[in-house]
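Below you will find the structure I want to go over with you.
Only one protein chain is missing; all other protein chains are in place.
Order of writing sets the chain letters: A and B. Residues in each chain are counted from 1.
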Amino acid sequence: MSIGSISRRELMTTTVAMAGLSISPALAQDSDTTGLRFDGQPEVAFRVNGVDYRLALDARVTLLDLLRERLNLTGTKKGCNFGECGACTVHLDGRRVNACLVLAASLDGREVTTIEGLADGDKLHPVQQAFIDHDGLQCGFCTPGQVMSATALIAEGHAGSDAEIREWMSGNLCRCSAYPQIVDAVRAAASNKVGSAT
Amino acid sequence: MSIGQSLSRADGRAKVTGAARYTADQHVPNLLHAVLVTATIPAGRVLAIETDDALAERGVVRVLTDKDMPRFNTADQTPMAQSFQPMQGDEIKHEGQPVAIVLAETLEAAEAGARLVSVRYEPMEARVPAASDWAAIDKASVTPRKSGFLYFEPEFSKGDAEAGLGAADKRVEEVYLQPTRHHNAMEPSATTASWNGDNVMLYDASQHVYGLQKVLSGILNVPAEKIRVVAEYTGGGFGVKGWIWPHQILAAAASRIAGRPVKLVLSRANLYSTLGHQPRIAHEMKLGADSEGKLTAIAHDVVSVTNTTDDFVEFATEASKGLYATPAMRLRQRVERANITLPTALRAPVEGPGLWALESAMDELAHALQMDPLDLRLANYAEKEPSTDQPWSSKKLREAYEEGAKLFGWRQRLREPKRDGDWLIGQGMASCTMGAFRNPSKAEVRLRADGTIVVASGFQEIGTGTRTIFPQIAASVLGVSPEQITCLMGDTQLPEAGPTYGSSSTMGVGAAVLQASEDVRSKLARLANLPAGEVEMSDGRIRRKGGSEGATIADVMREAGTSEIVGSGSFDPKKHGEGFAMKTFGAVFVEVGVDPDLGLLRLRRVVGSYSAGRIVNPRTARSQMTGGIIWGWGMAAMEQSVHEPALGRFLSKNLAGVAIPVNADIPSDITIHFVDEVDTHASPIGGKGIGELGATGVAAAVANAVFHATGKRIRELPITPDKLVSA
Partner (left out) sequence: MQSFSYARASTLPDVLAAGAQPETMFLAGGTELLNWMRLGIAAPERIVDIGRLEGLDRIEPLPDGGLRIGALVRLNDAAQHEAVMRDYPVLSQAILKAASPQLRNLATIGGNPVQRTRCAYFRSEDKLPCNKREPGSGCSALHGINDRHAIFGWTEACVAVQPADPPVALAALDAVFVTEHRDGGRRIPATEFHTLPDKRPQDHNVLRRGELITAIELPAPAHRSAYLKIRERESYEYATVSAAAALEIDGSTIRRARIALGSVAHRPWRLKAAEERLAGTSIEDRAALRAAIEMSFADARPLSHNAYKIPLAKNAALRVIETAARMPS
């Protein structure tokens, strides 16, 4: 069941094929009088965790479903699919966003960093290490989103006080409720002057 | 590393890197995405299902309706949550009930297809929960039938409660209400099923892989050994992933029909209307006390909502049965039936709701008696279990009260609230308690000559730290570092463990792992020609207790010509603690701020002090208790799933319409304290469960603090601005 042994190149080929399954010919392409080219399956070139992709995708595909269902980058979680939980937080051109609210079609020329792209090989990003050190997680489902949010928060300069950290971490729900430990982790990571990797 | 030491989470690395695979992350080739089409009426029947438009959607492969489904064998469905199986006919029992399944090559196509299925219904009059008013609820209530949920007697009495109330110097007689709440786990429930001939492999977001195996085996008439269920990681459960719900059966059946793997991830909306919840509960609570504060009687009458097919009973009266010494009690549980989804256990069940009423009423009684609320609790301390007079397996609640009060500064509390700008500052306390549920469990421990160790048991990791503490227990027996231990779990191919719910895992699986580890040690001792009962292990060596260096594991096994030693262990609750009453206890002290002009309620600090037996890993335990307290805060201040009576459905089925706490709600000043205690009757581990204890008592402590701050007694949860604003 694992695809760990497949190379990135093969994976890309696979994903192109998977993504192509839902092309709707009726909507494939048309243009209006202005010359805008409307496409039901726009081709998009983007970079995820340093790897370049060029894919033709059903226009409905979100960044979240692109990552999870096409690129097999399942570290980014789908908690609600409505921007109401933050589990799908990734960095888009260096800024944290909810991946469920971004159309993959809009990614052309843009750069995405996911939880899988945060560590430097085997060496954890300091924010990841701080989450372990301060027990800032329980079931772990919201954790990738929390970590991505926290690295962005530090880079944004919003770790000035515990109250500021709490407010700027509030876009990430944690039902296990590890909130105080998450604040501990962010404070510790911020005081070590670590910032966003992206 | 031994039991009692703080150890960092064994799966921390997998979780912070995104490597940990949850059910929806499992990659299965050639799979179909499934999306449910659900009923839009609460009662009636399906007349027709029009699927042509959905099938015309590019990528949609099939639309399954009840006509496509095999007939399920419903003779023995335990531990199925509800007896009613959807898609076995045209009957609609609740809004949100699955009526069709769209299978498609992509998720986008499946979702679009589901919107294109049109269903015609014949609606019938739906039963809805009574209005939030005791008289209406009392009138709608009935005695519960036996449907698998009568874990306790629905009625219990001791002494003459009426006489006790009549003779009391002070009485409290009030009604307390609490709304429906959903679990809202961050991971939506999900099942991926793939058949290979008569064998089926399932990934499931589960608190009980063996439970799904058993239910599927019965319902689909497939031998259990042909069903493998895997839950590598579960993204929070809080009770809802403990029993088996229809979507799990439907995913397996759909995959068999389609002849391809099927992945069904429930939408957030599905989670509110195809799975359980904590029901709306109404309590009529009567307490009487003499002038010294000694209780003369407790009468607690509870009505919880259930569905129309099964009588799930939320046994809130258990709190009143087991917490305080009283000469008389009269307890009654009833249900009111409605066309809704079946309720289920939610962190914390039973005593969780019960303490909302009991500990609010105790605070009112203390006020009436002009007694300190903590002194009233101490005056009614139960030295024996109040309903049976059994001795406690262990109870250090008195220490928990005293040590917690000291940490909080409770004795310095002033009668008048303090003010901080626009905020009135109030302090409140409540007792905490939870029954000790224990489940039979088995485990296996394998020691290899290279010193590596495998701990294997079919328990689940739902965030409670099971993957961390069970290797820790093995490491403490075998004298190795926990990092040397591989832990296999969440798989029905491993020794059967109980469900990971009910705060039961440490006692059950923990004891089995302990015994299996001791078995390995004994076998190794015999190979080393040492008396099994007189050895100790550390640093990869075995030696006579207190002896010198000893022999390395590798040397002993090489000399004996053995490459692996397999130890097995089990826990049977019947063999431990016979004749003892078992519970966990605690006290929670909270400080809140109330801005009466703006109706705002905010948490400022908390001390939770607990008597829960031996703590295996204080670090993960502290996180669990903190999480429980925050659950309690959510219950107190915001959580509710509003039921819409005209439409017969939960109104908001999303996380924007149903509030649960966010980071900004929670202060850092939360102190967790465990009383030094070992309970060897409950389990050889010496510990008891803590997963739910932290969530108990908090809502009442908050309401009591609000009363201290404002003089307003709130008897209906949650305590929202509409209840606090002053004109």
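In this section, a contact is a pair of C-beta atoms (placed from the backbone, for glycine too) under 8 Å apart; a residue touches a chain by one contact, two chains touch by 3 or more.
Only a predicted model underlies this, so the values are computations on that prediction, with no experimental measurement involved.
Chemist: Among B:A269, B:A319, B:I473 or B:I685, which one is in touch with the chain left out?
Modeler: Hidden-chain contact among the options goes to B:A269.
Chemist: Which of these touches the unseen chain: B:E351, B:D665 or B:D679?
Modeler: Selected residue, touching the omitted chain: B:D665.
Chemist: Of the residues A:R60, A:K77 or A:H125, I need the one that contacts the missing chain.
Modeler: A:R60
Chemist: Touch as defined at the start, partner being the missing chain; which of A:L66, A:A105 or A:A185 qualifies?
Modeler: Here the residue in touch with the unshown chain is A:A105.
Chemist: With respect to the chain omitted from the figure, which of A:V97, A:L137 or A:A188 is a touching residue?
Modeler: If we include the chain that is not displayed, A:V97 is the one touching it.
Chemist: Tell me, which residues in chain A touch the chain that this view leaves out?
Modeler: On the side of chain A, residues 24, 27-30, 32-40, 42, 58-60, 62, 81-83, 86, 89, 92, 95-98, 100-103, 105-106, 108, 149, 152-153, 156, 158, 166-168, 170-173 touch the unshown chain.
Chemist: I need the residue numbers on chain B that touch the omitted chain, in ascending order.
Modeler: So the residues of chain B touching the unseen chain are 38, 40, 58, 108, 111-112, 115, 267, 269, 422, 597-602, 637-638, 642, 644, 646-647, 651-654, 656-657, 659, 661-665, 718, 720-722, 725-727.
The rule is short, and it goes like this: only the chains that are shown with their structure count from here on.
Chemist: For chain B, which residues are in contact with chain A within the complex?
Modeler: Going through chain B, the ones touching chain A are 8-9, 11-22, 24-28, 58-59, 105-109, 112, 183-188, 233-236, 238, 265, 267-268, 461-465, 619-620, 622-624, 626-628, 630-631, 654-656, 660-668, 670.
Chemist: Mind listing the chain A positions that touch chain B in their complex?
Modeler: Its residues touching chain B are 1-3, 18, 21-24, 58, 60-61, 65, 68-69, 72-82, 84-85, 87, 114-116, 118-119, 124, 128-129, 131-133, 135, 137-144, 147, 162, 165-167, 169-170, 172-184.
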